[in-house]
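Following this message is one structure expressed as structure tokens.
The other protein chains are all here in position, but one chain of the complex has been omitted.
As written, the chain order gives the labels A and B, with residue 1 at the start of each chain.
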Amino acid sequence: MGGRESTLVLLDKNGIRCDGRKVTEPRRIMIKAGVLKNADGSAYIEFGDNKIIAGVFGPRDVHPKHMSNTDTGIIRCRYHMSPFSVTERKNPAPSRREIEISKVIKEALQPSLMLEKFPRTVVDVFIEVLQADGGSRCAAIDAASVALADAGIPMRDMVCACAAGKVADTIILDVNNEEDQAGQADMPVAYMPNLNKVTLLQLDGVLTRDEYKKCIETAIDGCKLVYQIQKKALTDKFFENGGDQ
Amino acid sequence: MQDDKKRYVIPGDVITTGPYRPDQNVTLDGNRIIATVIGISEISEDTVRVIPLTGMYIPKSSDLVIGKVVSHTSLSWEVDINSCYVGILPAADVFGRDFSAHADELSTKLAKGDLIAARIVNFDRTRDPLITIADRELGKIESGTLIKISPSKVPRLIGKRGSMIQTIEMATNAVITIGQNGLIVVSCEDSNGLLKAIKAIRMIEEQAHMANLTDKVKEMLESR
Partner (left out) sequence: MASVLDELKRKEIVDLLARGKRIDGRSFDQSRPLSIETGVIPKANGSARVRLGDTEIVTGVKIQPDKPFPDLGDKGIFICTAEVLPIAHPDVEPGPPGEDVIELARVVDRGIRESGMIDMSQLVLEKDKSVIGIFADNSVVDHDGNLFDACSYATTAAILSCNVPKWEIQNEAPVLVEGHESDPPITTIPVSVTMGRIGEHILVDPNAEEWDCIDARITITTNSDGKICAIQKGGNDGFTVEQLLKCADISASAATKIREKLKQTKG
């Protein structure tokens, strides 16, 4: 967060951001459900210039056996960036950043899954970032939740995610890569819309207590927008004749 | 979807509130009944459930399933029943109560790769499901074509009181054995009939949730 000085104007006098968006405008988001043949569930998302694919296998047998839990199924999650996904080629081996992100994504999705119904099994969630652009962990969660529903894993709620942040002392919705590098704060949030619970929250950057409140609320507004797009992805695949929504 | 007791739902959707008993694929949050899978919600007199449009097979007692023998120990066979749980067929089920691990060799009766029609005896999630083939219509499947569909589409394939599957069998002269686990064996002496039957099954899998499916299937079966 910050540190890199930039000649980029992050917010001009008309309230327009460096990529032309208004302060509470998210980037373009598109989600497609059921894109892989072999995975039990899958989804592809484009969120700004993020291009991410999520595949779900399970519930299935756990290997190694000592990881399995007799009372409940477990979830495993791998967030991985392809070497070509960022400007400077990334080493394919998992970095510490990817390992931490895998963990927070797993913990963001876990509260939504009803794994007690499948003792001694595992649900594997694999997320591949094909192209990264700021906010990739939120986009990853958005795709993973759709993939889990596509696989038929029983869920209490969907999980939708979006980041809010601060540039030029203004709270903004959906932080892009330049804003993440040169801005004042970046706060990714994941949220379950029907149960009204936040399942992922991180912050880099400095906020007053009031800015913190505004940032959470702004991010949740973004999550609710994403939820509609997740719904559409599932409706398009499963309810082809439109349903009555 | 004109009937407002039926609705398309995704996980987390609130189906209704009030004094209903939560049935399959729903959960209770306070007094709200919430869908837990993608499917069609159904509110009947005192219960609410969701008919899933996706999801893997979870064994249920007395379900008929088609399975593939994958291995055996000296006491039982392990059978892939298209679920995350493996079916266990005890040797005594086939050899009888006088089964002896020394004298009776399991692979003489059922070998790796054999297909069987079996019934789930019991299943409680704490251990793998027990299955049996000790019944007239069960046992090793000697011939036929194996097809896999999503288990959630099986009820549609069977139809009300078996009407859909009977329509296909009569139009094609095929004999179709349907496993609740989404595995289906089609036998037909006539190769055209076989192809038509398979085509009908695939059609039902793809369009299970759409209206007028029965008519469309009938129309396809009647055409050349």
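The working rule: a contact is a pair of C-beta atoms (placed from the backbone, for glycine too) under 8 Å apart; a residue touches a chain by one contact, two chains touch by 3 or more.
Small disclaimer: the values here were computed from a predicted structure and weren't measured.
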Omitted chain - touching chains that are shown: A
Residue in contact with the excluded chain [from A:56, A:104 or A:161]: A:104
Omitted-chain contact residue, chosen from A:121, A:199 or A:230: A:199
Residues of chain A in contact with the chain not shown: 1, 3-4, 96-97, 99-100, 102-104, 107, 110-111, 187, 192, 195-209, 212-213, 216-217, 220
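The criterion applied here is as follows: only the chains that are shown with their structure count from here on.
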For the chain A and chain B complex, residues of the former touching the latter: 40-41, 58-61, 70, 112, 114, 117-119, 121, 149-158, 192-195, 231, 234-235, 238-241, 243-245
Interface residues, chain B side, partner chain A - complex: 1-2, 7-8, 10-14, 25, 27, 29, 34, 36-38, 52-56, 84, 125-126, 152, 209-211
